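Apart from one protein chain that is not included, each protein chain of the complex appears where it belongs.
The block that comes next holds subunit A.
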């Protein structure tokens, strides 16, 4: 069992810089999801580890040994690709057996192929060519090929991208157990934050080639390291407002659309800079009664969904916010005038210059 370590890995393609000082450690048996918007450098990172291209700077270690410059077949890596990358001229069985490498004897391969394909529920299609398989079966075959050799490191490049929605749910439930089976260090790339949260032990958020935050799904949601991270997680996405917080009678407050809202106690250092105020849609409370700390707003539209109702609001200064309410909670109709409140604990404050989160004194400092 070996740990995967990236040490300030950097890579440039001309002016583009898909990896910039990326440092990350993945323990054996751990699943780290690399999450980020498209073009953030996720795939490049994976391909550097796999040896399809080399980093310009930094080190990649597997079990303490550098693999930079080593041939891909000597790195002890298994990989599943977004486009499956099955060998079209071989049967599913031969595709899976090829994962055992050049050394495996044919007699040894057969029972192992049977075992892994039973686990992935594809034993009935082993004799088929890839073109005869459904996308789900293709991806399971590709996963079996990556898993069969018990690699030290498993890389999964958005493996559920081309799989239909129902199957994606199934695989999200199955994958964590499957991936932990060989106690490999698993790096899993996805663009879907729900998938990231379902599968990950830890999530590494990659934005423009830099790791913005590496933490558990819970930590990333509750205490995002930066405004960029906060925006990436959550559906509907986080509400933001430009504020300049001030201290008054021992509390930290800010003016939002004409209302004075409390953000916490002012015993910490006062963030003396323009900030972003962030509030998750599900933390907003709607009421019809005015008060000093309630933000006046209009409902622009109501989108009923099964598990929640989403309201589009326009604050009196023109900012548009979203709220997510339980479907049975009383909410108004379009054009109603309402008032919006949120608890000080729900407020997130980000420095507008750097985008980094500023710790508020009613909660502990950011991880």
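Everything that follows uses one rule, which is that a residue touches a chain if its C-beta (ideal position, glycine included) is under 8 Å from a C-beta of that chain, and two chains touch if they have at least 3 such contacts; residues count from 1.
We adopt the following convention: contacts and distances are computed from a predicted model.
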Chain not displayed: protein name in its UniProt record ("NADH-quinone oxidoreductase subunit K", "Succinate dehydrogenase", "Sugar ABC transporter permease" or "Sarcosine oxidase subunit alpha family protein"): "Sugar ABC transporter permease"
Residue of A:39, A:101, A:258 or A:304 in touch with the missing chain, whole complex considered: A:101
Residue touching the undisplayed chain, where the options are A:129, A:222 or A:255: A:129
Full-complex contact with the absent chain, from A:14, A:69 or A:88: A:88
Residue in contact with the excluded chain [from A:78, A:264 or A:281]: A:78
Positions on subunit A where the hidden chain makes contact: 50-52, 71-73, 75, 77-79, 81-89, 98-103, 129-131, 135, 138, 142, 145-146, 149, 162
